[in-house]
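Just dropping this structure here.
A single protein chain has been removed from this complex, and every other one stays in its place.
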Amino acid sequence: MIAQTPPMGWNSWDCYGSAVTEEAVLQNAEYMASVLKPYGWEYIVVDIQWSRANASDHSYEAFADLTMDEYGRLLPAVNRFPSAAGGAGFRPLADAVHALGLKFGIHIMRGLPRMAAHLRLPIADSSCFCHTAADPHSVCAWNPDMYGLRCGTEDAAAYYRSIFRLYASWGVDFVKCDDIAREYPQCEREIELISEACRSCGRDMVLSLSPGPAPLDRAEHLKKYANMWRITDDFWDDWKLLKAMFERAEKWCIHAGPGHWPDADMLPVGAVRQCEDPENRSCFTPAELRTMMTLWCMMRSPLMIGGEMTKNDGETLALLTNGDLLEILRESWSAHPLRTLPEESVWIAPRRDGRGFYAALFNLGSRRRTVSLTAQEAEVASLSGKELWSGKPVRTAGAVRVSLAPHDAAVFLLRQGG
Amino acid sequence: MIAQTPPMGWNSWDCYGSAVTEEAVLQNAEYMASVLKPYGWEYIVVDIQWSRANASDHSYEAFADLTMDEYGRLLPAVNRFPSAAGGAGFRPLADAVHALGLKFGIHIMRGLPRMAAHLRLPIADSSCFCHTAADPHSVCAWNPDMYGLRCGTEDAAAYYRSIFRLYASWGVDFVKCDDIAREYPQCEREIELISEACRSCGRDMVLSLSPGPAPLDRAEHLKKYANMWRITDDFWDDWKLLKAMFERAEKWCIHAGPGHWPDADMLPVGAVRQCEDPENRSCFTPAELRTMMTLWCMMRSPLMIGGEMTKNDGETLALLTNGDLLEILRESWSAHPLRTLPEESVWIAPRRDGRGFYAALFNLGSRRRTVSLTAQEAEVASLSGKELWSGKPVRTAGAVRVSLAPHDAAVFLLRQGG
Amino acid sequence: MIAQTPPMGWNSWDCYGSAVTEEAVLQNAEYMASVLKPYGWEYIVVDIQWSRANASDHSYEAFADLTMDEYGRLLPAVNRFPSAAGGAGFRPLADAVHALGLKFGIHIMRGLPRMAAHLRLPIADSSCFCHTAADPHSVCAWNPDMYGLRCGTEDAAAYYRSIFRLYASWGVDFVKCDDIAREYPQCEREIELISEACRSCGRDMVLSLSPGPAPLDRAEHLKKYANMWRITDDFWDDWKLLKAMFERAEKWCIHAGPGHWPDADMLPVGAVRQCEDPENRSCFTPAELRTMMTLWCMMRSPLMIGGEMTKNDGETLALLTNGDLLEILRESWSAHPLRTLPEESVWIAPRRDGRGFYAALFNLGSRRRTVSLTAQEAEVASLSGKELWSGKPVRTAGAVRVSLAPHDAAVFLLRQGG
Partner (left out) sequence: MIAQTPPMGWNSWDCYGSAVTEEAVLQNAEYMASVLKPYGWEYIVVDIQWSRANASDHSYEAFADLTMDEYGRLLPAVNRFPSAAGGAGFRPLADAVHALGLKFGIHIMRGLPRMAAHLRLPIADSSCFCHTAADPHSVCAWNPDMYGLRCGTEDAAAYYRSIFRLYASWGVDFVKCDDIAREYPQCEREIELISEACRSCGRDMVLSLSPGPAPLDRAEHLKKYANMWRITDDFWDDWKLLKAMFERAEKWCIHAGPGHWPDADMLPVGAVRQCEDPENRSCFTPAELRTMMTLWCMMRSPLMIGGEMTKNDGETLALLTNGDLLEILRESWSAHPLRTLPEESVWIAPRRDGRGFYAALFNLGSRRRTVSLTAQEAEVASLSGKELWSGKPVRTAGAVRVSLAPHDAAVFLLRQGG
């Protein structure tokens, strides 16, 4: 099964915006292969606008020239991805990533390029056409490039099949499809078409849907047709957004499971926003970074690093290589909050192998605070285990109590005490 | 002042849809000039899609080729409007209509042609461009041709000025602008831009906004920037739509006045839907047609004939040439319903010259019904006058009472009895 | 017909709250009879809580002892209304008011006294009982005295008949029924029961419904069952409330007519809030008072003086005795705003006798402002007439223009100029 546990990797958006280059992708892939791969990190994902030649930051451009083939399929801009020259597409870059023992992913927008419809281009391996596949009324609210498709037509299915076949030929392992998860019910059928094209293309690919928030009442549809989907709008290094994630996580936690993972978005750690300023670093404090990593692991969100990894400092690296913590992602299940109050939250997640459970304690307030979990709350006689950020052991018949700095977290592996 | 009283004319949509031709326009203009003009009818309006070569019915076509000039301004399709050949636009046709003593109007969509943006065409008499004027996210919900404009830019203002200058040079007297009246608040600024371009173009033009329903709470904005605006979605020859108009009319009646008229839409009388079937006639019964004409006149709605006029039969002609009735449009004011019940409605409208008042009595039910107006309701001691469809005199100290067939109406000119 | 024109009178609430006494009622009646009656003022209305012995201000008291008869009908508290002693009810006071040539009104609450239900009292002239008539779930949101009735029962109809028969025997001419106009649809049937009891009680009584805002979409129901109904919540001497009345007046103006008048509430003029402080006077400026009187007359609202009339100063008296202005109430119809903008409003109302029309110009802003009405807007060639507050004549072929202080108004009687 694809995505039997939550996917872990790197995505170019947080550091390079619309302007990522082949060179940047490769240097991050090499870093991951040599430093992070032992901890489970494996996907390298090229985010939005790779077909636009003149991109330089996090914005979009109306009526931009996009590189595409004679069938209306977008191709990498050769000035930014030199190996794509001669119509090779992402095949050479995917090969390079695979050679490092990693997996390769790309971003797409729902729909087809507007110019392909206005030019009435044919659709590959079919008798269909872009202008009959495209819906002139279906436009993205924030990106000007594409028309959504008329999902009831054979032309639409043919177009999606044509692009996934191309991606399979390139060796793509992961597709992040954008402009599609928040806009239920309009996009419900389009999600199905894309999912069917993905699953029938001849290559295993993780299908990830954006942007959020996806609607909670469509959870079963998302679980059936996608491997991960965003539960919030874009997440950045801002405490308000991190605090708000607790409410989303609470609503979505019961829907995490093999092959289908609610996605709390990329981790804005380390050297983010490099396209705007190479000196820029994540605004999160060390405490907030611990809270983020702890919550993402407890809720089993996919983990996608957002920073330029080669600029990781020691603290960032430590954050991404805490094996005990990352084990939560693989070994827990049935996570949920015990309580979420304005000032604190406590989450719990049993291990599937019966060897105890994880408990995460969060200080959501702006003052130091003691947060606790009693044995009674955990329905055991006593508690023993260790804290996973500090490694400190704990053993008590009463309550695990921890004094937390503002926005900080602790997370324990516990069991009935001996 | 433009539109000092409600405009009266003919519009091509109800009979010809997207497919009206120069020949059809001219034959209707000639009919109007010779038969209807003495009753106040004067506008000849060419409705939507006149720039599309292959139109044949009431529908639109995605990614159609539209005739336009090198500045992204739409031109009449020459196969349908032969006199437009050689870049003459509607000038020759307008001249012909003017020669008949009538006025000439055209339909436009908010925005500019999509292809003009994708081709990055320049805007006439400016240093602006279509692709910077156009908003790729602003698309009409039902027509695929245009992009709305970025109203904060000089480019947008330049584009609207460029088209109204062109229309002035053609001799246009009336512009029906579509995709703009229902979608407040998004289109509020676009209405202002269009209104300013219209009023500064050097020629008097009535500005009519569609489609409806325009929002009642923007009445003052509409009164300031437009001469008429639709108060419902498209009106057709269907009793349910006619009955529903009573509620709209009640809400809007106080906003009718010189230069600004709530518009109940075209009159689907006589030979409508000719592009689908030349044998087709309005589905309204004679009673319903009387009700429609009576309500439109009482509320002082603009009157735009929808049928192919040369096919008018005697009854249709009688409907359009009742001088006593049409006088309501010019001589009344302050109209409003006295009551609107599920089965009946009574409207009243004083004459401005103090010579009595109009009272319209409607049977909205499906059975014959006596509808009445008492002298007490009218706040006079007694009533005398005549019914305007039949010419029958009336004089009573009690109540005007009329037995009406289902969906029928009577309308009286009354005064304090002698 | 009752209330053929809008009722004019005095109501005790604004000056005496829940605590009005017989003495206060009589002194106001005598004043009205001698000073105001020639101008059309005629109703003297005793507002809420006249059955409660210990009332002293504008508030209510939970579980208060209310004076009632053995049939659960409220009676005047004898300490406050000495002439009611011996079960005489309001008969002696009504007689005294009638002897002055005036009419007498009282306030009631929807429903019956809670204690009458708990005590299971019988209903007069019937075999019904209060505890089967009362609905224990129907309680007023702001007054603790009553239970609403189970409108489907004969007991409910019997109770309402029993109280209106009692009021008829007292000589009541006007009933203001409270807790009933805002709470559609729950109270729709209760309005009908009360209306039927009122109309069948053997005496003509104006039926007035409170509090507001009554729902606009129930206008026809209100017109059928009541003579006047409140269109806002309680109105007081506060500019924000007065300015907000323009929007309500605009929505309701078309529903004013013989027997049914949208009610803008009492006029807080002169010595209001006397129960709290005998020195208190209306906070409205002279300009605001003119605006209020002008709007109420133009929209043909009932006029109910709120202040202790014997303390009227000259300005207040002038306000209430402008015969030209009060004539609008009787001689106009079909009033409506020409426009209502944030800073100004212009209303127009034809005279029914054809002798011109009224035009009111309001400055709603906080700076001096020139407000105008053009002959073109009024659809005449020229204008002549006079301003009704100043008596100043006007004659123009262009526009009536008036410079107004903040919150001030002018009102003209105009006709086609000579």
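In this document, chain identifiers A, B and C correspond to the written order of the chains, with residue numbering beginning at 1 in each.
To be clear about the criterion, a contact is a pair of C-beta atoms (placed from the backbone, for glycine too) under 8 Å apart; a residue touches a chain by one contact, two chains touch by 3 or more.
In this text the structure is predicted, and so the values were computed from the model without any measurement.
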| field | Among the chains presented, those that the missing one touches | value | A, C
| remark: Among the options A:Gly257, A:Pro278 or A:Pro393, the absent chain makes contact with A:Gly257
| remark: Which of C:His131, C:Arg273 or C:Arg369 touches the missing chain? It is C:His131
| Identified contact with the non-displayed chain, of A:Pro38, A:Gly86, A:Gly314 or A:Gly354 | A:Gly354
| Contacts of chain A with the missing chain: which residues? | 1, 4, 220, 223, 250, 253-254, 257-258, 333-341, 348-356, 376-380, 415-416
| request: Quickly run down the residues of chain C that touch the omitted chain. | output: 62-63, 114-115, 117-118, 120, 131-132, 134-137, 139-142, 144
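Here is the rule we go by: only the chains that are shown with their structure count from here on.
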| task | Would you identify the groups of chains that remain joined by contact if chain B were left out? | result | A | C
| said: If you average the CA coordinates per chain, which chain's centre is most distant from that of chain A? | reply: C
| request: Return the distance between the CA-based centres of chain A and chain C, expressed in whole Å. | output: 65
| message | Centroid of chain A to centroid of chain B, CA atoms only: how many Å? | response | 53
| task | Would you pick out the residues of chain A that each touch at least 2 other chains? | result | none
